[in-house]
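Only one protein chain is missing; all other protein chains are in place.
The block that comes next holds chain A.
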Amino acid sequence: MALSHLAASASRSSSLLKPLSSALSLRRPISGDNSPLTVETSVPFTSHQCEAPSRSVETNPKELLTFFRDMALMRRMEIAADSLYKAKLIRGFCHLYDGQEAVAVGMEAAITKKDCIITAYRDHCTFVSRGGTLLEVFAELMGRQAGCSKGKGGSMHFYKKDSNFYGGHGIVGAQVPLGCGLAFAQKYSKDETVTFALYGDGAANQGQLFEALNISALWDLPAILVCENNHYGMGTAEWRAAKSPAYYKRGDYVPGLKVDGMDALAVKQACKFAKEHALKNGPIILEMDTYRYHGHSMSDPGSTYRTRDEISGVRQERDPIERIRKLILSHDLATEKELKDVEKEVRKEVDDAIAQAKESPMPEPSELFTNVYAKGLGVESFGADRKEVRATLP
């Protein structure tokens, strides 16, 4: 069945559908198995100061089905957050990741939870790929106790230290030196692990990034700088912000790789390559060519600086979920109905998590004064009227 989908043409979508080897001719159960499968990436990698890895990516049905499920979950989660924001249950800032899911899932597939990830404020999906639950996401977005930061952080401040996810940062570019610091600590501790520091095309021009990259290269830190290039820094297109938008080359003496960020398998291959490189040779830059369907945040319609045709064009040609769907169907790893059922399941999971999150209470008033310090020393802190509201910090 799968073989009948093969085409010999050189077009991009066909190379997607053309496995180099396949162990399957029968349809497997929806959960998939680990029998190896090799798939070619949509486009070859472009490299700077290094040899690009092969376009042929080792995968298996289980992994592909997991990619599909995880990305569908993330997509659904972000769209649900959009509705919650419009219903005023989420306040302040809300930066959505739909369209960029392949970067989160592809990266996770290449590494372990002992490797570190740090990103900026578009962090909901990265948090989930590091093991965060939907309840923690929605409760945090709505400022409730069950949130990953107990309601005290908000959308931009998700953390999961036990799986080495270090946030969640609101200041553009700050996360890059922080990530290089994580890499420093990993090397200092001889952990043989790496850090992925994610940033956008807007942050790519930040001076502190180059300061941290210089130090990382000098000290051979296992730091992987990942530019999630969605081509717009808020409302400013990359060509209006960067003299050189070839972000994978901006490291100069630091090698770089340009990756199709809408292809989860390409992301996985690049991250695997980067990890091996960083452990031996120090920092490397990965530029993920990706796209966000939403505007910069919920206060940005995203259509004043981009055409609707552009957005729908990407959705039609490059959507990461559709790519995996086609791959799964062409290899006969599942039926269309089964995949639709997964999407329905995932939708239900999201709806259930939202319902549960809505039940979670807001933090106790006393929580205003907790966690100011790790060790409060019994000092006093004050509310707006210090004669009325005082607390002793534990």
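Just so it is clear, contacts are C-beta pairs under 8 Å (C-beta built on N, C-alpha and C of every residue); 3 or more make two chains touch, one makes a residue touch a chain; residues count from 1.
FYI, contacts and distances are computed from a predicted model.
Missing chain, UniProt name, options "1-aminocyclopropane-1-carboxylate synthase protein", "PIGQ acetylglucosaminyltransferase", "GPI-anchor transamidase" or "Pyruvate dehydrogenase E1 component subunit beta": which is it?
For the chain not displayed, UniProt's protein name is "Pyruvate dehydrogenase E1 component subunit beta".
Quick one: say which of A:Phe45, A:Tyr85 or A:Tyr166 touches the chain that got left out.
Spelled out, the listed residue whose C-beta touches the missing chain is A:Tyr166.
Of the residues A:Phe45, A:Phe67, A:Tyr97 or A:Phe184, I need the one that contacts the missing chain.
Result: among the candidates, A:Phe184 touches the missing chain.
Which of these, A:Glu211, A:Asp252, A:Glu336 or A:Asp351, touches the one chain of the complex that we don't see?
Touches the omitted chain: A:Glu211.
List every residue of chain A that touches the chain not included in the displayed model.
Chain A touches the chain not shown through residues 116, 118, 149-153, 157, 159-161, 166-171, 174, 176-186, 188-189, 207-208, 210-212, 214-215, 218-219, 370-375, 377, 379-381, 386-387.
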